[in-house]
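First, the structure itself, so that you have it in front of you.
Missing here is one protein chain; the remaining ones are kept as they sit in the complex.
Now for chain A:
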Amino acid sequence: SEMSKDMMPGPYPRTPEERAAAAKKYNMRVEDYQPYPDDGLGYGDYPMLPNKSQYERDPWYQWDQPDMRHNWGEPMHWDFDMYIRNRVDTSPTVVPWHTMRKHFLVFLSTMLIMFGLGAFYPSYRPVGPKQYPFNDLYLERGGDPNKEPPAVIHYEI
């Protein structure tokens, strides 16, 4: 592109003048500009913006890009492509997160424990061996039709 090298992100700003220049480059106030901590992870002087998704932005404001809720020239979050409205949403929930997590884990663990118990200690109604009619299917099993089939009685008196 036609942008000069000093308009592009650079290394971590060390002096206050570098910080002011970086804040101006990113179109931010000097007080708002906060780079990522210098851990050597490769962020450079990119600003650390609050981790909020685009869903939290005002839906009624006239954004330059309404679907992204983003204005032209506004500094984008490092994880912007994660925080778009099709993906991660950090909007405040009606129920607090720890309550939701607790309810979900209680339900999941109950179901898993019950399924596990049922797998290791199955319990069914008592059954007996299957009883076949016609003298234990004498003719169907290839018995001689001329001979008398052996009598099969499945009950006791």
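Just so it is clear, a contact is a pair of C-beta atoms (placed from the backbone, for glycine too) under 8 Å apart; a residue touches a chain by one contact, two chains touch by 3 or more; residues count from 1.
Please note the rule applied: contacts and distances are computed from a predicted model.
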According to its UniProt record, the missing chain among "Aspartate aminotransferase", "Globin domain-containing protein", "Fructose-bisphosphate aldolase" or "NADH dehydrogenase [ubiquinone] 1 beta subcomplex subunit 4" is "NADH dehydrogenase [ubiquinone] 1 beta subcomplex subunit 4"
Which residue among A:Glu17, A:Asp39 or A:Glu148 touches the omitted chain? A:Asp39
Contact residues on chain A toward the hidden chain run 1, 3, 7-12, 25-29, 31-32, 39-44, 46, 50-52, 56, 64, 71-76, 78, 80, 90-93, 96-98
